[in-house]
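What follows is an incomplete set of chains from the complex, kept in their original frame.
Naming follows writing order (A and B), and every chain is counted from residue 1.
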Amino acid sequence: MSLAISTRLAELGHVLPAAAAPAARYRATVRVGDLLFVSGQISEIDGEPAFIGRLGEGLGVAEGVRAAESAALGLLAQIAASVGDRVSAVRQVVRLGVFVAAAPGFTEASAVANGASALIEAVFGDAVGGHARAAIGVATLPAGVAVEVDAILQLAEPG
Amino acid sequence: MSLAISTRLAELGHVLPAAAAPAARYRATVRVGDLLFVSGQISEIDGEPAFIGRLGEGLGVAEGVRAAESAALGLLAQIAASVGDRVSAVRQVVRLGVFVAAAPGFTEASAVANGASALIEAVFGDAVGGHARAAIGVATLPAGVAVEVDAILQLAEPG
């Protein structure tokens, strides 16, 4: 039997959140062939936008890492809602886009982004979970959160 | 006979603009398999960069929504120029990337991005037009415009 994403998260000390409904006019996920595109997920706690503020201005790297981790939990929730709560549903994590709200002079977007990357790799393992990434410091994010992460994944079963 | 994108836009009160020539050294669209990648289209009116400024600083959400809508019109112009002025040429809108020039403290990038998402869904219908999305607030955009939108689409006919 395939390991559940929620079970693997529990082993890592996390709870799989409910998949957030899109905040606006778009879909949480779109599948095309064997690729799954997941919309940007913002940092949240208990379904509410969290880690409000910008890195380098009120928020430090440690909080940014946790914000990125929470956004990655949101990605996992969307993946589970879309293709099932099974680690094996994902053949390869392809790319994460990590957007970090950053004050001028903040240069550690990469360290913050590791909060998302590390969780995704821990859940899927290094081979499947290893991904290409672009991490950038942006001006602002929806709801004033510190981090947003989107994803492209390859699924185990073609659509 | 297939509905024209230009006809559907007219029903919605819009005019399909001419496809903008790339402002620099890149292509407006690239096709790979059944995917069409459309370069970032900036907000324009009558072929000229428009909605100059940043959201939360001179430009309000209502103007931002119209800026996003104009960028989406630019996407539609590129799609029509690339694969024909037919709604049915698109099998699925996969992803929109929405970049909103934002002053510090502007937290409504998602509301602005809806201007693009709503138009795309209105043209293609909810099923085909529904898309994944990432909306972020950026520092600046080419020509000083307020909104830029790029897209990935799945086409009805493989290349």
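Annotations for the structure displayed:
Criterion: a contact is a pair of C-beta atoms (placed from the backbone, for glycine too) under 8 Å apart; a residue touches a chain by one contact, two chains touch by 3 or more.
No experiment lies behind these values; they were computed from the predicted model shown.
Here 2 of the identical protein chains are placed; the entire complex in the file holds 3 of them.
Convention: only the chains that are shown with their structure count from here on.
In the Cα superposition of chain A onto chain B, the rotation angle, rounded to steps of 5, is 120 degrees.
Between chain A and chain B the centroid-to-centroid distance comes to 25 Å (mean Cα coordinates, whole Å). Of all the residues in chain B, the ones that touch chain A in their complex are 34-35, 56, 92-96, 101-111, 113-114, 117-118, 121, 130-139, 152, 154.
Those residues of chain A whose C-beta lies close enough to touch chain B in the complex are 22-30, 32-33, 37-40, 54, 97, 99, 101, 138-144, 148, 150.
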